[in-house]
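For reference, the structure I am asking about is given below.
Heads up, one of the protein chains got dropped from this complex, but the rest are sitting where they should.
Order as written gives the chain letters A and B; numbering starts at 1 within each chain.
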């Protein structure tokens, strides 16, 4: 467990429009508005794309992601963490539950999903923290890394 | 994509009691306390009501909602966006995943669901934004519309 202390910054209320691709459109918005670290919530519709629904084998390293397609419009509720990747650009790690007809598929939206009619997003900016996504060799993941600036702690 | 910038206001910690109907009881609380725009999270139990589990046909306009009943007490995790509708009253668009016995139904709670024993809600007030829900003729939805006041941007 590693952690970093900061405080709340700006709050953006965003409407995604039909066809807007998540997480790319939110990452671009964050970059254009100078939001480096943040928290995102998503409420709306999703109609296309693929979802990472876990690793094929839980113990394998690096894990091989399982991808499932989204067929038909789904109701979505999602939560994500925004932090800069190694090139300094904000990268959004967002997981969501996608429901249709009483079934639910949950997973990571990192390969892109398309907004169906509307997506309501709130983006909270978090200031005063020094975190980045750093590639982990064993897992291949870009792991969130609380940094060494004042106000940050390691190995809580 | 349309967006609006604001900042954090008050934070309300709320306990819903058995039978309290969501989203109505949260909307009334917001109105009574002068919360116009906000973000809601919901953690608790749900025992009754209906959930919108997607449109029957994804391409049809306006889409016809599919409704499924909630049978038995479900564990709920939900996230919503509060914004004033055309009459100025706060309207909560809340999506949730509802689990029971290892199955999950996800969707929109707009037709009302009843609290089972307890619902824990946090309501964040967002200040300085000019957003409203405006009826969209094609979809029939009340779409979140970031407005034209200073601090708001269109078509990001």
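Everything below uses one rule, namely that a contact is a pair of C-beta atoms (placed from the backbone, for glycine too) under 8 Å apart; a residue touches a chain by one contact, two chains touch by 3 or more.
Remember, it's a predicted structure, so these values are computed and weren't measured experimentally.
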Of the candidates B:15, B:61, B:89 or B:135, the residue in contact with the absent chain is B:15
The one of A:16, A:35 or A:96 in touch with the missing chain is A:96
It is residues of subunit B that touch the chain not shown, namely 8, 10-17, 20, 25, 29, 32-33, 41-44, 47, 72-79, 97-104, 106, 116-118, 120, 122, 124
Against the hidden chain, subunit A presents residues 1-8, 37, 39, 52-55, 58, 63, 66, 68, 77-81, 83, 93-97, 104-108, 126, 129, 131, 139, 141, 143-146, 156
